[in-house]
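Below is one structure, written out as structure tokens; comments come after it.
With one protein chain withheld, the remaining protein chains of the complex are depicted in position.
This part shows chain A:
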Amino acid sequence: MREIKAREITGAVAGLCIEACSVLGPDWWQAMAAALAREEAPLGRDILQQLQENARLAAGSGEPICQDTGVVVVFVEVGQEVHVTGGNLYEAINAGVRQGYLEGYLRKSVVGDPLLRKNTGDNTPAIIHTEIVDGDRLKITVAPKGAGSENMSGVKMLKPADGVAGIKKYVLQVVEEAGGNPCPPIVAGVGIGGNLEKAPYLAKKALLRPLGQRHPLSHVAALEEELLAVINATGIGPQGLGGRVTALDVHIEIYPTHIASLPVAVNLQCHAARHATAIL
């Protein structure tokens, strides 16, 4: 059994919160360069250039890319040979969020009770997903998610008879209704299968995949390509003001489901596909 101290987890999470909010990965820069190369709308091109300039400024100064530094979604892969000492795993993660959001001058956007709506003041609690895996390591991915894009997401229980055509129709419907609200060019995470709560989890997880990387299964990869083409034909464009580039990418994750079910979830991500990972 390998021991990992709770305070190491706290330190790592704090650093990941700050990094994820201010630095975008090389895949994002490539995707944006490709988007600029195919965008025909003059205003759309202006906006893409502004977003690149904004990302440069943020990465250079450590400022957040966007003022909505989100609710922190944390994906933790816990090796089954790991023993967390000196505290509780979830408390250690929340302490990291508290520290990162204070030290990084990030916006605290969490209200403690959805009805009473009083800000918790430290951006906790995070939304934590844990998965038990083989090995003796802890892999932590921090993905701050803003409400502009999250609010435009959706889930629907389709019928098996709706098939792939039904899936495409629903994904397109979510993107069309979202329009300019989620700050396009978006990344669309799509979860297919599982049940009511599994599909949105898959959709969110799909957003973590590097832009431009296709699903390993060819029929799923083909559906990603088709959906990307259909979304980019909507004309929504950068910021919803018209253009050829509505989405930077579409990522699909799938899971076995019931003979009677075809759940589909769409989690929209704004242009800032923020996430950062550490392995302890």
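Basically, a contact is a pair of C-beta atoms (placed from the backbone, for glycine too) under 8 Å apart; a residue touches a chain by one contact, two chains touch by 3 or more; residues count from 1.
Here is the rule we go by: contacts and distances are computed from a predicted model.
Quick one: find the hidden chain's UniProt protein name among "Multiple sugar transport system permease protein", "Multicomponent Na+:H+ antiporter subunit B", "Electron transfer flavoprotein subunit beta" or "Fumarate hydratase class I, anaerobic".
Record says "Fumarate hydratase class I, anaerobic".
Would you indicate which residue among A:K168, A:K205 or A:H275 is in contact with the undisplayed chain?
Only one listed residue reaches the unshown chain, and that is A:K168.
Would you mind spotting which of A:E53, A:E81, A:E131 or A:E225 touches the chain that isn't drawn?
The single option touching the absent chain is A:E53.
May I ask which residue of A:A33, A:L196, A:A229 or A:I279 touches the chain that does not appear here?
If we include the chain that is not displayed, A:A229 is the one touching it.
From the listed residues A:I4, A:V73, A:I93 or A:C183, report the one that touches the chain absent from this view.
A:C183
I need the residue numbers on chain A that touch the omitted chain, in ascending order.
Considering the whole complex, chain A reaches the absent chain at 40-41, 43, 47, 50-51, 53-54, 57-58, 61, 63-69, 105-109, 117, 119, 121, 147-148, 151, 165, 168-169, 172, 179-181, 183, 229-230, 233-237, 239-244, 270-272.
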